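All protein chains of the complex are present and in place, except for one that has been dropped.
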Amino acid sequence: MHSIHPTRVRISTTTSLYATGLLDYIAVKFRELYPDVEIQFIPVGSSAALRYAERGDVCAVFVHEPNFEKKYLDMGVIEEQKIFAFNYFIIVGPREDPANISMAIDVVDAFRRIYSAERESTYFISRGDGSGTHTREIYIWKLAGISPTDRPWYKECGCGMDQALIIANELKGYTLSDVGTYMVLKIRGRIPNIEALYNSSTDIVLLNIYSGYLAKGCRGIERRYAELFLNFIYSNPDIVDNFGVNEYGVRLFYSARHFDGDIRDLWSKLAGIG
Amino acid sequence: MKAMAEIIDTILRSIMVSGVATLMASLWSIPLAYLFVFRNRGSVFIEAVIETLVGIPTVLLGLLLYILFSSSGLLGFLGLLYTPQAIIIGESILVTPLIISISYRSIRGIAHLYYEFALSIGANRVQRMRLIVSQSLPGVVAACITGFSRAIGELGIAMMIGGNIKGYTRVMTTAIALEVAKGNFEEAIILGIVLLLITIAISIAIKLISRVYVA
Amino acid sequence: MKAMAEIIDTILRSIMVSGVATLMASLWSIPLAYLFVFRNRGSVFIEAVIETLVGIPTVLLGLLLYILFSSSGLLGFLGLLYTPQAIIIGESILVTPLIISISYRSIRGIAHLYYEFALSIGANRVQRMRLIVSQSLPGVVAACITGFSRAIGELGIAMMIGGNIKGYTRVMTTAIALEVAKGNFEEAIILGIVLLLITIAISIAIKLISRVYVA
Amino acid sequence: MNIELINVWYRYSKSKDWALKEISITFRSSEIVYIDGHNGSGKTTLLKIASLMYRPTKGFITINNKNFWSLNEEKKTLFRRRVVYVHEKPILLRGTVLDNILYGLRIRGIDIEEALDISLNILSMFGIDDLINKPIQKLSTGQAQLVAIARALAVKPDILFLDEPFSNLDKEKRKAVINILNEFQTKGMGIVFSSHNIDIDGLSRYRRIVLENGVIASIYE
Partner (left out) sequence: MNIELINVWYRYSKSKDWALKEISITFRSSEIVYIDGHNGSGKTTLLKIASLMYRPTKGFITINNKNFWSLNEEKKTLFRRRVVYVHEKPILLRGTVLDNILYGLRIRGIDIEEALDISLNILSMFGIDDLINKPIQKLSTGQAQLVAIARALAVKPDILFLDEPFSNLDKEKRKAVINILNEFQTKGMGIVFSSHNIDIDGLSRYRRIVLENGVIASIYE
């Protein structure tokens, strides 16, 4: 039964997550169950997404930035965390890999190699926008005990993940990326000059955890449906696991459901590194 | 094919939203322009303010409106944020100074002349106003078209208070921005060219109207 | 305080980049405007093309230039992408139609008159050109200032081919966009107001110049 | 009809100087008055005040012994319809010559058939019937001036005020207009005009008023 005025549930999300198409895909499936509910995604910068929740403009948020999430949780702005998916950060860089990071033993070693590479024009592109990815990158430099920010090859673009990858591709530089955005651009042929050079599914600092939250200010029917939607994602691991496999040839997201306890611990750890 | 349908949907929504915004803006801008011409006291000040507002950066206006419309904002209770109505309101505010300033200039250019003529030939008050309105109409229409062109090409407001929601508040400019983020340059270029064609059509329309006007 | 220094740095860079872009654009736009006035064959066609290009969406132009400048693009070997030079080139292309069209209109309005006058009083070819140039100068300067105003308020090109690299290609509009993405709305508003103040100063400058011009 | 100016002074709103000073004069039906004077002497200003367009800064205007500027809007319009002023530079409305001639008739509520009749008549009187459907931007300056004068005569005012009506006309057209004016005058119309151009041979007997610096310097009967 379609009612004339569907209930609209607004969810702010980071642009990079939205651009993979996962959310729209899930929303379509959800609508099959709840035809009266229209899930509306507002793709924005990651920190802006949480800011919108704080101001009460959205009912839920999808983000992947534990340090920020923690801050807003502590402020009492968001609640009811649902970790619904994870994947890994990867280090991408020029195919020739001048810093030889594909031989690195761990991510810290990889960053050290980038730092001490023979330089002509081996750039490192930093998001520089205070996003979760940016925070993680800074954390890794810290673990490595080096500070690159005053180096001429260290470029802060103040941009989204897509733009950072495009810049890395053009300048033949390295950058830290989530695998989803990387695959989306790769498959469309936008970043032919760079490859995923380092990835690891064991390195906790490369773990990229996607969570959904309800905004505290959200009430009534909208909140009920938002909660339903979060539960729907959480309780349908197949959808998350299979999304994009046909199109991209690899898995973009792993459902968090099967790793529930562990992933929560890891999340708390990551939230502490901000 | 689904993508095509979506693109067309976005284009139609853009035209609709900007069209309504322009119409709304005309509703108050045109009478205001006439008012400023008729009561020409302090006109230098008003002119300066209006012309300054014409150049307001759209992100700034978008941001201010967002803060106003957001649920913790002054007008939050209206629930307008992230609706097409919000974009319409935002764009109508954006183009108001533009429509006023262009109309004002075109009306002022002729009002005195035709006022005197109407008086000289014995028109009564209503007939005088009617004459000035009819003689200045082409310039005013051109102003509205210019306003539409500005509205449809605008990104900041549509993004900040529209939210770029698929199938609901996504317009051509926000769609272009998103397609670029997705790496779909081809789609972005197609949308960009459609937008260009629309603005071409508009500039031709203005040319034709102003030809009638000179006539 | 470091933040303050950074903001000032960004503002100065914006002014510099847009200033150089406008100067470069003037280098070819102004002579072209004169050329179009002097050889007025096919002028209707040229006028239509130029006025259309004035309205080109900046994201579209930014995208096209990105494709051109990217390493796999035609001009990739120049290594211009993500440099201030790239923004300068992009903005100078962006404002070219604007400067041409405004200059053209202001020159055309007076060229015939002063050409005939110069001929009538015995000026030789060089003196005739010089007279037309000197009489049309204020209008041309106003056109350049309008171009600068457009360049400094432009986002699409600075973002797509400048890359918003901190301390290098970050300009006011891209900085505003970044602050918005970061959720730092207050900073974004401050930057937006600075941008607005600059455009206000510009519109006042145009008013003053055009007053001299009418004079 | 009598329009009497009683000690009228006029100053433009942004000006410090008086454009007209202590003007007392009466304009009547059936009479021709020629306002003479140097550039800037106040001819145009006087005509616009006498034709009830500008309100005197000081002094009064009475029409048939009624104080014009204290009448209500409606009555003012009724008087204004009996008096027409034609600008120095013709002001034409967008559209054709016919549209222009019709305008003055239509705002007086004259129905379209009668208005068309009158328009055709006046145009053929001026010998410009062939221009009837010409868009106004295709007229030469002289033709535009004829249209403006014809438009004013079409509404048969009691007194017609013409500001430099001959300035853009060549000798032949000038003659034609003078003949037409004479004809209307004999039918009782008052005509007041200003001119630099003293080649007005053939005009019926007129009174000449010379303005100097905003003051009436002399009157020749």
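Details
Which chain is which? They are A, B, C and D, in the order written, and residues in each are numbered from 1.
The rule is short, and it goes like this: a residue touches a chain if its C-beta (ideal position, glycine included) is under 8 Å from a C-beta of that chain, and two chains touch if they have at least 3 such contacts.
Quantities reported herein were computed from a predicted structural model and do not represent experimental measurements.
Partner chains of the missing chain, restricted to those shown and counted over the full complex, are C, D. Here one chain is not drawn; of D:Glu74, D:Glu113 or D:Glu172, the residue touching it is D:Glu172. Remark: the residues of subunit D touching the chain excluded from display are 37-40, 140-142, 167-173, 196-199. Counting over the whole complex, subunit C has residues 113-114, 116-117, 119-125, 127, 131, 135, 213-215 touching the chain that is not drawn.
Going forward, only the chains that are shown with their structure count from here on.
Innermost chain of the displayed assembly, by C-alpha centre distance to the whole-protein C-alpha centre, is B. With each centre defined as the average position of its C-alpha atoms, the distance from subunit B to subunit D rounds to 43 Å.
Chain centres here are Cα means. That of subunit A falls 38 Å from that of subunit C. Averaged Cα coordinates give subunit C a centre that lies 51 Å from the centre of subunit D.
Residue positions 180, 185 of subunit C each touch two or more of the other chains. Chain contacts: subunit A has residues 44, 160, 163 touching two or more partner chains. Pairs of chains in mutual contact: A-B, A-C, B-C, B-D.
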